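The structure under discussion appears below in the form of structure tokens.
Missing here: one protein chain of the complex. Every other protein chain is in place.
Chain nomenclature is as follows: A, B, C, D and E, assigned in order of appearance, with residue numbering initiated at 1 for each chain independently.
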Amino acid sequence: MPTVTVEGPILRDIEKKRSLVKGITDVVVETYGIEHVTVLIKENPPENVGAGGTLIADRHRARESD
Amino acid sequence: MPTVTVEGPILRDIEKKRSLVKGITDVVVETYGIEHVTVLIKENPPENVGAGGTLIADRHRARESD
Amino acid sequence: MPTVTVEGPILRDIEKKRSLVKGITDVVVETYGIEHVTVLIKENPPENVGAGGTLIADRHRARESD
Amino acid sequence: MPTVTVEGPILRDIEKKRSLVKGITDVVVETYGIEHVTVLIKENPPENVGAGGTLIADRHRARESD
Amino acid sequence: MPTVTVEGPILRDIEKKRSLVKGITDVVVETYGIEHVTVLIKENPPENVGAGGTLIADRHRARESD
Partner (left out) sequence: MPTVTVEGPILRDIEKKRSLVKGITDVVVETYGIEHVTVLIKENPPENVGAGGTLIADRHRARESD
């Protein structure tokens, strides 16, 4: 502990994962003064996320068909 | 926020995901009066879920071999 | 399973908790065809939630001082 | 989404919560390019957290009695 | 990591928390061969948990009035 969980969309670029983990860890160490920080990146496919009652997958489709 | 996470089995039918997200969002908006509702559907394979000390995968097998 | 977790603001009215649990359970049973649904209501105080980089507690204050 | 959950010890200083939320949000916006970031700060009392098989509450006591 | 979260009812006895953390940690170390195990005990009041569409708080009341 602390353990930080990030629920977000799919991240294809490992460089982005690297900077996400590094950036969050720095902020958390600064806040709590504890070095043992774990960060879990959770990637959610667009058909498994709803925003405002609609699947993200359906929003994408709607946009593409404009 | 609110953010709702549903931990369930695998859902192959996107139509079911659609109605799950729509139905939960309606209930949550009704309760809190807040429109920004996020729903995360988490699909757990049967070998990663235990119920009553037994993997769901093993329950399925036991049933099939009856 | 399924287990549903609702992360939201504080809900003072138990009647709202009742209808939240009832409503979500109905939707989840309809989706998965499984009766054993657990719903966890998590109440987050406004000083523990950030939206867009600002604590909800500070948004409330800003609004009150208008 | 993205939604970030921070499981940590109790944070008495609201200023620390402010900078935690601000710092994490900046990193997450930078990573995903999405502005709607929610951060949930979860405060865990020392008798509810185990590290290496021992409650944090018991570690504190051991240290104080040295 | 590994991080284990236990969502359960309120546990008043710290001795129970001690044995819960010790017992889970032993099982997790045995499984993964990793010593750094964090256990988070989450206590949910009966008015915040629904089972089968009913609040646990209402089940308790129904039982008491029998």
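A few notes on this one:
Assume a contact is a pair of C-beta atoms (placed from the backbone, for glycine too) under 8 Å apart; a residue touches a chain by one contact, two chains touch by 3 or more.
Computed from a predicted structure; not experimentally measured.
On the side of chain A, the interface with the absent chain consists of residues 3, 5, 14, 17-18, 20-22, 24-26, 29, 35-43, using the contact rule stated above.
Counting the whole complex, the residues of chain E in touch with the unshown chain are 1-9, 11, 16, 19-20, 23-24, 26-28, 30-32, 34, 44, 49, 51, 56.
Contact between chain C and the unshown chain involves residues 1, 3, 36, 38, 40.
Definition applied: only the chains that are shown with their structure count from here on.
Shared contact partners of chain C and chain E, listed by label: D.
The interface at C-E recurs elsewhere; of A-D, A-E or A-B, the pair that shares more than half of its residue-numbered contact pairs is A-B. Counting partners per residue, chain C has 3, 5, 7, 20, 24, 26, 44, 49, 51 as the residues that reach two or more other chains. With chains as nodes and touching pairs as edges, the resulting graph is of another kind, matching none of line, ring, star or complete.
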